[in-house]
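One protein chain omitted, others in place.
As written, the chains take the letters A and B, and residue 1 is the first residue of each chain.
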Amino acid sequence: MTRLHSATELEQLRAGILSSRNPAKPCIAVCAGAACHGLDSSRVANAFQTEVGKLGPDAGVEVRVTGCHGYCEKGPNVVVGPDEICYFEVSPEDVPEIVDRTLRGEVVERLVFAHPDTGEKAVHMGEVPFYKHQTRLLIGDNIRIDPMRVDDYLAVGGYAALAKALFQMTPDQVLDEVKKANLRGRGGGGFPAGRKWETAKNAPGKDKYVIVNAHEGEPGAFMDRALFTGNPHKVIEGLIIGAYAIGSHRGFIYTRHDSPQLIQHIEQALAQAEEYGLLGENILGSGFDFRVEVHYDVGIFVSGESSALMRSIEGLPPEPRPKYIRTSVAGIWDKPSNLNNVETWANVPQIVGRGADWYAGIGTAGSKGTKLVSLSGNVVNSGVVEVPMGTPLRKIVYDIGGGVAGGKAAKAVHFGGPMGGSIPVSLIDAPLDFDELAKLGAPIGAGGLLVMDEDTDMVDVARYFLEFLTNESCGKCVPCREGMRQTLKVLTNITKGKGREGDIAQLEDLNDVTGAACLCALGRTASDPLKSMLRYFKDEYETQIARGSEGKGSEATGSAAR
Amino acid sequence: MSDVVMQIDGKEVKARDDMTVLQAARAAGIHIPTLCHHDKLEPFGACRMCMVEVETRGRKNYVVSCLYPVAMDLVVRTRSERVDKIRRVILEELLAHAPNSPELVALAREYSADRDRFDKDPSFCILCGLCVRYCAEVKQKNAVDFIERGARREISFIPEIAATECWDCQECFALCPTSYAQAAFFLTEALAFPGRRKASAKRMMTVKLPSMQRCDAQPTRLSNDRRCDCSKPAS
Partner (left out) sequence: MDSAKIDQIIEKHRGKSGDLIHVLMEIQHQNHWLPRDVLHKVAAALDIPFSRVLRIATLYKTFSLTPKGRNEVHVCTGISCHLRGANKLLDAVERATGIKPGETDADWRFSLETGSCLGSCSIGPEIIVNGTHHARMTPAKVEDVLKEYP
């Protein structure tokens, strides 16, 4: 791989890659995303490679092992380009037939999507209900990219935005573009990214840091991993552009230790980017230096909180600091540090490449662009979904998600994991919007959308999230550690049929102090799921408590209860 | 280093701009309760007792005064219905672990905290971190530290270090509001390194217990040598 020394050389390389590829040649993309991998997609991939290998170097078809396609429920997923023929639940035994038919330009009918009610078939991605209602600006490229090959990213236009930023724009212009686009943080805070960048940029000091938060600890959220594992370069490109805008020369990727595939792909991407001169010293001959190092969380939710994350990078226990010490001013080693989520960084190349005006044309007044959503729980089509902001939740759950599994009715949807809230199905027409959902008490958070069916015990769900947080909090401050402990006790008693009169008042009181007095966002929002339950499902709580105080002491019901 | 003019409880207070609200209040003779604070240690922000209401540019917020920096025209209220509620509930949560700690009991009286609100869980430690931080920052021995996390967080004397350092020091025992620190040390000693205590004829005793006298300047504080910095003799 030759090092690139200019934007022109980058374009020449890209042209060379494209001209060496035949766009009409069928390409079999096998998904190796987390769920497909768990369904043994590697055997499918191996079978394809063996089968195509038999055809020799002039085979009329090629195989590409890619990251997450998104339709996790129906894995192992295979998409045959260029027409994007989608095959589902593929097994190694299906492989010879797929290869044979593909070479003949035919479709394997039995493996395509068939509507569960009507039997109607959909062959191409644009026809499959799960995909056709989405706007896959970020995750769409996953089917075209082998994460271990940077050339695949270049083939879809990768790093053109970086070249534009470095050579046609000043750092201030890049910053202005991101501010104009009103890109809001995708990690849970929804804070305007441009403003955060500006604070770090203007903070005193020469050393500034940029950080990718790839921790994704929120239970039920898996889209960051799907994006980062499947297209690491998109995130890296966004990071380099951000570093240029802010004036940072050192970046950190903070991710989980428990996904070997993710780690391998990140390391490979960084190495290949460096080989091409897209990372490191004198990027593309621009004079801009930037290097990246990778750090790991080894298993605690609180280290996804930005100030705790920074302590962890320093090698210290992950205890958050209060927000009056802004990390964009004093972060890692007290230097200005700009932290953003994986998905936030992934949005940057397209904002720079296609312009803020284009970006701001997608979404609502307050929430721009598209959002990745991890759709799971009691839903028919679980997977990674990408829709424009403002999309009604009904569309996501029913049109894309296929409704509730098992023919049951939906009861509620939950956003934001342990720091979010549940809303009843009667509010399912609410738009996917930071502010609108926050007003309803179910803030988007990272984007994990949990569908809950009619058998779900809403007391148990609140109890579950609180139990999760009591195990995942750092334990430093009293209202979080003790407040959650006491709240959990009350909820556990209620679910065990030992509710007492006055429990709801007790819960509200505890919630009040926990929400006001905790040191960090984990503690302050720990009371939010319960708050939403008491707002929308109070009668269910009262019923369970009454059952207890009448001495009936029956066990809680629900698909999830013990 | 310039001066900042702010308001605490309606009183005009001047402070250096590098002070925290707690420091400014104390300098002006205004009392704010604390549990995890000690002048010899870095502020910790864990107990949340020192929370106050601050108002700046018309916006109200609740912050811990031990860490919150002073600012020009900052309006601070050290008591309010909300502030008092926060302190009360925190005390009730801690009293579940250490119902007889004199310091907690005295504060409970002031804030009408119900000692029996929550079921007792007699772990005694309120995780104020005074012992841990004193040993790390002042003695620089790191013989005791936190372990585990969340609701399972606790302090632990590290036998390898405690065996040689603690008996001759014992200074953290007096800092502990619940007397748990010394109990933890002796239990660790009994289990991990029994019989290794250096018995020296001169220092045949004993733990330095906090003196149970009241301090005039801060009536809810007991006159421990640890935090009472008014330098007034105890009554």
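Going forward, a residue touches a chain if its C-beta (ideal position, glycine included) is under 8 Å from a C-beta of that chain, and two chains touch if they have at least 3 such contacts.
Model, not experiment: these values are computed from the prediction.
Undergrad: Consider the whole complex, including the chain that is not shown, and state which of A:Phe222, A:Tyr276, A:Tyr398 or A:Phe434 touches that chain.
TA: In the complete complex, the chain left out is touched by residue A:Phe222.
Undergrad: So one chain is hidden, and I want to know which residue out of A:Gly16, A:Gly38 or A:Pro82 touches that hidden chain in the complete assembly.
TA: The single option touching the absent chain is A:Gly38.
Undergrad: Quick one: say which of A:Leu4, A:Val95, A:Val123 or A:Ile313 touches the chain that got left out.
TA: Answer from the full complex: A:Ile313 touches the omitted chain.
Undergrad: Suppose we count only contacts with the excluded chain; which residues of subunit A make the list?
TA: Against the missing chain, subunit A presents residues 34-35, 37-39, 72-73, 75, 216-222, 225-226, 257-260, 295-296, 298-301, 312-318, 374, 376-378, 382-383, 414, 417, 448, 450, 452, 456, 461, 464-465, 468, 559-562.
Undergrad: Which parts of subunit B are in contact with the chain that was left out?
TA: Touch set of subunit B with respect to the missing chain: 136, 142-149, 156, 158, 160-161.
Please note the rule applied: only the chains that are shown with their structure count from here on.
Undergrad: Measuring centre to centre with CA averages, how many angstrom lie between subunit A and subunit B?
TA: Chain centroid spacing, subunit A to subunit B, equals 41 Å.
Undergrad: Please output the residues of subunit A touching subunit B within their complex, sorted ascending.
TA: Where subunit A meets subunit B, its residues are 300, 317, 322, 324-325, 469-479, 481-486, 489, 509-510, 512-513, 516-519.
Undergrad: Touching subunit A in the complex: which residues of subunit B?
TA: 45-48, 51, 62-64, 67-69, 82, 85-86, 89-90, 93-94, 96, 118-119, 126-127, 129, 146, 148-153
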